[in-house]
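The chains shown are only part of the set, and none of them has been moved.
We call the chains A and B, going by the order they appear; numbering starts again at 1 in every chain.
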Amino acid sequence: MTTYPYPMLERPSMIWTKQTEKTTDLKVHEWIETIGEGTPNWSLYDATILGVPLSKSSISTSAASDNPNAMRLAWKSFGTYNLDEEIDLARLQILDLGDVKQHVTDIAYSHDRIKEAMTAMQQHHSRAIPITLGGDHSITAMLVKGWKDAHPEETIGILQFDTHFDLRDLQQFGPANGTPIRNVIESGTVAGHHVHNIGLHGYFNSKSLKDYADEVGVHYTTMKQARRQGMQSVVEHALSQLQDQVDTIYLTVDMDVLDIVHGPGTPAASPGGMYAEELFEAVQIAGEHPKVKAMDIVCLDPRKDVGDITVKHAVHVMLSFLTGYYKRMYHSSL
Amino acid sequence: MTTYPYPMLERPSMIWTKQTEKTTDLKVHEWIETIGEGTPNWSLYDATILGVPLSKSSISTSAASDNPNAMRLAWKSFGTYNLDEEIDLARLQILDLGDVKQHVTDIAYSHDRIKEAMTAMQQHHSRAIPITLGGDHSITAMLVKGWKDAHPEETIGILQFDTHFDLRDLQQFGPANGTPIRNVIESGTVAGHHVHNIGLHGYFNSKSLKDYADEVGVHYTTMKQARRQGMQSVVEHALSQLQDQVDTIYLTVDMDVLDIVHGPGTPAASPGGMYAEELFEAVQIAGEHPKVKAMDIVCLDPRKDVGDITVKHAVHVMLSFLTGYYKRMYHSSL
């Protein structure tokens, strides 16, 4: 009899052995615990990791479904100690819950399970901040809706790092990786003016999407604007606007926000995007903010990657977020 | 106003310019005509080509959706003249109809369109033999059903070259690339004993699938058996069995039947498979048979390919089939 906590999840078939004999000098794969048999002691955990191996909902061909395991393999080459910040993340307890079960041919079924997974996590261990490893961007709509189902009274805002608006027509595409923000807006889950998108650039969004964004009040900052104003200032500005308006800020990082040189491994890798350091800084600032309560990393296709650059950047994004989170928890009282 | 013949198809965005000033010494891309505006004179064509860029229904991650265009690009390096057979395929008239429109998130919708496309082709120009470039193997079930809808009175047999039975549980996977043969059997479209599968080998099919195959009477020949008996003999035997039992033989070529050395570009590339020459010979024999009235090439993932080996092999499979077809049309009376 399997004792796996939620019916829509499945334990990873490939797992790392958590290091239990020491509590420092850990590599990330020795630190993050993979869920085992029996019910976890939920109260222990500061964050959970959830894989969503779904990219059938991608408009262009995508192997982002391979990303959760690619990131798990790659984090072996990172340690828990951040030398710049003199912070050892090993103080945080992280549980990898495995992956949401996916249906081979029924995307709607898979989407429902993703939504339920977020709701279940919030119901059973809302203390732990959920970090989701996609999958394509369609999953963000499901995760946000799942959050809403768990916290119907909450107002949710979105901080998005992306090359694209993701506001395409739901009628035409369905719940695809081009539509998640429109999805949560049209469904009333999130108000348009509670969305802040940073990183748009160049020739990768149509005029009609911009018009729609303006119409529903989505805030956006292009890369050129972000560089003129400074990434720190832009992110802090977005957060400070949101903190007065919403209860929860959901952070979503579409890895294609990266410049093609810094993130070749995304289906829509484009020139003119964000540099990796800019993204690390931005995400760490978001991680510090007390209203940022969930985050995801999406649209990373490991098969398109070159020299593991994009996958390692994604792991760094996760660690930067946790470093911000660490500072939120342990430094804020300083 | 678009004048494209069937509503479920779309003209290729990228097209070759057909060579009209000469009728010999043609390269394949100068020979195959791409559908233009206006209704084609259907009576001209000996064969049609249909792209089905769908691989969301694949069990493992697959970019077989990129295959129709990959094959179109690659056939530029082939000519129409077969030196071994002293046959110039340019005598055949081929029309590339473009691709079946795909829905981004609704696989069932896409599957319905594929089925309708086959039915429409049979209704409007049944003289032309349809050659379908997949896509994953799930499309075969749709194409065979579409044929059945157009010819409800016909008994259909299947000649399959494959590493796998493709008899997995429909309930569990839905109409996926592991289930097409079970799909047509369970739906009553094709009788189990009218299926002949050649090329199974090694450790790539479970015991329960073999038991199911035996139960429903599917005929199969493993690679070891095929090599002992000779490929020609095995294929001719299957065809001669089918010709007395069915009205139409549908030929389906899963490119993963190839040995991993000869076909690295398939999601499930495996050791111990068929060599390219064996497959070319087998398909050409099938092309000669008067009851083989449709064929498809599926499960080729161009992104996994190495040095374009698998894509070029797929183009050669198509040409070998047409060479057989040419002999059927022009040599049989000799």
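One rule holds for everything that comes next: contacts are C-beta pairs under 8 Å (C-beta built on N, C-alpha and C of every residue); 3 or more make two chains touch, one makes a residue touch a chain.
These numbers were taken from a predicted model, which means no experiment stands behind them.
Within the whole complex of this structure, the shared sequence is present as 6 copies, and 2 of these are drawn in position.
Assume only the chains that are shown with their structure count from here on.
Copies chain A and chain B of the same sequence differ by a rotation of 180 degrees once their CA atoms are superposed, given in steps of 5. Put simply, chain B touches chain A in their complex at residues 55-59, 61, 63, 65-66, 103-108, 138, 173-176, 178, 303.
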